[in-house]
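Please read the structure below before turning to the comments.
The complex is shown incomplete by one protein chain, all other protein chains being positioned as in the whole.
For clarity, chains are labelled A and B in written order, and residue numbers in each chain start from 1.
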Amino acid sequence: MKKYLSFFQLRFAMGLQYRTAALAGIITQFAWGGMQVMMYRAFYHTDAAAFPMTLSATASYIWLQQAFLAFFAVWMMENEIFDSIVNGNIAYELCRPVSIYNMWAARSIASRLARAVLRCFPILIVAAFIPQPYGIGTPASLLHFLLFVLSLILGLAVTITFCLLIYVLAFFTISPQGLRMVFTSCVEFFSGAVIPLPFFPDKIRSVMELLPFASMQNAALRIYSASIGTDEIRRAIGLQVFWLVVLTAAGKLLCRLAEKRIIVQGG
Amino acid sequence: MKTIRLYLHYVSINIRCMMQYKTSFLLSAIGQFLVSFNVFLGIFFMFQRFSNVEGFTYSEVLLCFSVVLLEFALAEMVARGFDTFSGMVRSGEFDRILVRPQNEILQVLGSKFELTRIGRILQAVVMFTYGIVKSNVVWSLSKICTLLFMLIGGTVVFTALFFIYAALCFFTLEGLEFMNVFTDGAREFGKYPLGIYGKKMLLFMTFVIPYALIQYYPLLYILDRRTSIFYMLLPLAACWFFVPALLLWKFGVRCYQSSGS
Partner (left out) sequence: MITMEHVCKSYRIAKRNAGFAEACKALFHREHEIIHALNDVSFTIHDGEMVGYIGPNGAGKSSTIKILSGILTPDSGTVLVDGRVPYKNRIDHVREIGVVFGQRSQLWWDVPVIDSFALLKDIYSISDICYRQSLEELTELLNLSELLRSPARQLSLGQRMRCEIAASLLHRPRILFLDEPTIGLDAVSKLAVRDFILRQNQTHKTTVILTTHDMQDIESLTSRILLIGKGQILLDGSLDDIRTGNKSIDATVAELYRTYNI
């Protein structure tokens, strides 16, 4: 029995450490994506006419959403930053001649890019091989693809500036935990992570599309499969730029206010 | 029995610990509620656009989702120690458990009792009530029994999945997040009756991991789409799943004892 046990350990311990972590993450995301596609397929079988876009476009939306999850997941915020605000270590950072806002921005970009790069390629590659219409469809045209990439980058920027705003707001609240919780749920819902925005009733959707959350991932995902017309593409990208500017301005302003407050209070 | 009394003692000390951090407790409970509320909104808005999915109406889906949510929340509340077992192995806390003259399973169960899940439990009950009122289910004693069996069987199946996760922690502490697919994933997947996902999935979820036995088939019985009493008893049959989970756990403990963490 003992021999069998150690043999078993041998098998398991054999190099199962690092690659398992990455692999596990990819399998998880793949499973989630697959489940959602199957769900939409069931609805499609029931009533294809009620679909706001083709099943193929829906599937592409879902898979791209999974592939770029690290870009847009608002809950992936840095705990260290919240901790440093709560326990006051942030005061040390404020003494440095670097803008805290920019520092946080750099950190967020770096960590999201790092996490995304590892996951997105395997998911995209495998999803490309899934038979249509359940896999990722090809983009509608080269132009659409380029616009998609642009919108993706803008969306990442909007997400990050929104997160930075939340970090700054943490200076003003007693409980960053509650703040984070409420915002995460809201963002998930309004950005299309629960169900893609096109599936919402038209009146509600037109309002949602004006909010900053729709400028995170929804715009890029819709552009990819050309499920919206040229005018709407222009409007979507315009809104992304708009919110990027507004959120950055608000974030920097509030940050300056917070810095003043801390310096006056003495840390 | 002495074991039950000891377990309740563990539960009481857990709750007392939690009461020291009332704000944190409240925030956690609200947070979890918000997450499953989002899921509910997803279902709600889908049914604004579609009148049914593969023949299941909105109220029927609500019934289905609320039962699954309740099963999962109950399992999480009780078996949270297994769900977070990787921390116990990492910190060496499991060594401490091995040095105490009580069954390891009892001790791991007793190490955490997650009362914050009460937020989800309440939500599930509310949705369930709404589902009953709106749907055309004709209730009888056998249907109430079916519901009870679903809750029992479901909690057992989800607890078994937590056991499997914990057992795997004995072999490797990295890369186990894929197990979420079977626990959180099952909860998400299970918000719609499992039959809508196709024949192959249904087969997998009947014989490999018995999700269908605790959700789909008894649901059909409650909705009068099946009349054989066999369907009522299926959730209890799903408890077979606990046997391999328990064996894997025991095997894991023995491996831990021979390799010394």
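In the analysis below, a residue touches a chain if its C-beta (ideal position, glycine included) is under 8 Å from a C-beta of that chain, and two chains touch if they have at least 3 such contacts.
Note that the structure is a prediction, hence the values are computed from the model and not measured.
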Absent-chain contact - pick from B:17, B:144, B:203 or B:229: B:17
Contact footprint on chain B, counting only the chain that is left out: 2, 5-6, 9-10, 13, 16-17, 20-21, 91-93, 95-96, 98-103, 257-260
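The working rule: only the chains that are shown with their structure count from here on.
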Chain centre separation in whole Å, for chain B relative to chain A (CA means): 28
Chain B-facing residues of chain A, complex: 2, 5-6, 8-9, 12-13, 16-25, 27-28, 31-32, 35, 38-39, 41-43, 45-47, 50, 52, 175, 177-178, 181-182, 185, 188-189, 194-195, 199-201, 204
Touching residues on chain B, where the partner in the complex is chain A: 23-24, 27, 30-31, 34-35, 37-39, 41-42, 45-46, 48-55, 171-172, 174-178, 180-181, 185, 188-189, 192, 196-198, 201, 254-255, 258-259
